[in-house]
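The other protein chains are all here in position, but one chain of the complex has been omitted.
Order as written gives the chain letters A and B; numbering starts at 1 within each chain.
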Amino acid sequence: MAEVSSQQQAPILAIDGLRKAFGALVATDDVTLDIRAGELHALIGPNGAGKSTLITQICGELKPDTGRILFDGRDVTRLRPHLRSRLGLGRTFQITQLCPDFSAIENVLLSIETRGGGSFDMVSNPRGNAGAIASARERLAEVGLGDLADRPAATLAHGQRRQLEIAVALAREPKLLLLDEPMAGLGPEETAAMTRLLGGLKRRYAILLVEHDMDAVFALADRVSVLVYGRVIFTGTVAEVRSDPAVRAAYLGGEPAC
Amino acid sequence: MTSRLRLVVIAGGLILLLAAPILAQLTGSAGLLGLANRIAIYAIAAVSLDLILGYGALVSFGHAMFFGLGGYAVGIVAFHTAAGEPLFGWSGSNAALIVWPLALVACALLAAIVGALSLKTSGVQFIMITLAFAQMVFFVLVSLQSYGGDDGLLLDRRNTLPFIDLSRPTTFYYVCVAMLIGWTAFCSRIVNSRFGLVLQALRQSERRSINLGVDPFPFRLAAFVISAVGTGLAGVLWANYARFVSPDMAVWSKSGEFIAIVVLGGLGTLLGPIAGAAVFIALEQLLSIWTEHWMIVMGPILTLVALFGRRGLAGRLFGERNG
Partner (left out) sequence: MILFVEQALNGLQYGSMLFLLASGLTLIFGIMGVINLTHGAFYMVGAYCAAFAVLSTGSFLVGIAAALIGAGLYAVLVEVAVVQWLYRRDHLYQVLATLGLILFTNEAVSMIFGRRPPLMDIPSFLQGSVPLLPGLDYPLMRVAFIVTGALVAIGLWLLVNHTRVGMLIRAGADDREMVDALGVDIRRLYTLVFGLGGALCGLAGVMAAPLLAIEIGMGERVLITTFVVIVVGGVGSVRGALVGALLVGMVDSLGRAYIPQLLLLSLPATTADTLGAGLVSASIYLLMAIVLLVRPNGLLPARG
């Protein structure tokens, strides 16, 4: 359960004994881990280890069989996904989920507009809200998309869409950022840019980073958890993870998956 | 560039709409005014349907039930008023200012119930359940023997407005056009509002919207009810225009017609469906003059529109989606 030390606060996210099986396949096997405020906690593991399943359970799109999920001290295990988001859970998707017909800034504006779940105001045009627009532009600038604010999201390049997803997530001032493989499909320059971007976010937000790119993970992570066949086989600092024999055998032995 | 073209087309359309009675007089064709009137009424229904079909991506195959309910509300009240028989203790009224809001409230209530139940489903189930509700309304209307049943109900006269004589065709036509303009402006406001932003987001990516904390149900229900009220308004105006209502107003192929008009005109453009109504009704008129088997042409036209008309007339012209 949550460990409260004099230096650290209660964890933002605490997963306790989570289990999810699809028939005979146990995708999540008694997973216990926690994310502390301000830390960047990476989740690594081979393909098929169950990382996506774990993420979808944290977000509420999938209900676990047993176990608990506590977000900011609150039991959200049975809470519907849209309500978890309103509590401060921000997420980017592995396959980007943006509104393709909206421009980049409209996507960010949407994020700001829906902080309380969306408004039934049928009169005022949100695009005329100077404060929100300014805030949205700041977010876009922060992720490096300042020039592309008015381009439809569908026309953005892959890497730019990933940046936009982060801007959208940040716009709601989340307590926890769930980043699902943000480096996937990025070239070396884009990866470096994304790593810098994420580095700049550290300390300001608690981040759960699911990634395959080991360079990025080792550069960014405060702690790393290793997921293999649905189980967390190790949690520790980067140095500890690199040197643990079980982890090396299971995952880091050969070339890291990219 | 496209905004300029847009303004030109809008202005052109408005001029045509407003000039129709004059054109009718000049050409000596009374049928032309009737045609324009029908177009204006169907356009109101089409714009309303576009709200949920184009902006909300909800394929309602039962919207004709609101068209029928709006019409019958007017018809039934007119029947009781003319016959002097009280309806639930109320002696009735011919005043549009009383009857029309009543009809619209009825449509809103029906939509709230139908929407609340149907929106729990999605995809083909949603299409089928809206169709089912429309069928129920249709059969109820057919079974109302005292209101004409299958044969329909005639209205003695149109409802009355203070200072405006609705019994004169030209006056009534302009009232319909005013309603069309007003309602379209209202829908346009909604679509560009904070509410509209969420509704459109739900269409483009429901998953992302939920992830951002949106509960889809109340937004879709609100859009559904508003679109139903608009379609009901068209029904109200139709009842007054034709001075006749029949269960065919709620038949399922009528819903199909409305869908065809919206797709033809351009989903998610609000103005497109108005053009769609014009083309569709004019085409129907022309074809039926030409041959009694006009359906054999109309049918394939609908099919072709569906196969190739991804963006409809307005889409091709304006190239954008927002209203």
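Everything that follows uses one rule, which is that contacts are C-beta pairs under 8 Å (C-beta built on N, C-alpha and C of every residue); 3 or more make two chains touch, one makes a residue touch a chain.
On a predicted model such as this, the values are computed, not experimentally measured, just so you know.
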item: Where the missing chain makes contact, among the chains that are shown; value: B
item: Interface with the unshown chain - residue positions in chain B; value: 53, 59, 61, 117, 120-121, 123-125, 127-129, 131-133, 135-136, 139-140, 142-146, 252-253, 256, 259-260, 263, 293, 295-296, 298-307, 310
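Note that in this section only the chains that are shown with their structure count from here on.
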item: Separation of mean Cα positions, chain B and chain A [Å, integer]; value: 45
item: Touch list for chain B against partner chain A, complex; value: 189-190, 192-198, 200-201, 204-205, 207-215, 218-219, 222, 321
item: Residues on chain A engaged by chain B in the complex (per definition of touch); value: 59, 61, 80-83, 85-86, 91, 93, 97-102, 106, 109-111, 113-127, 168, 172
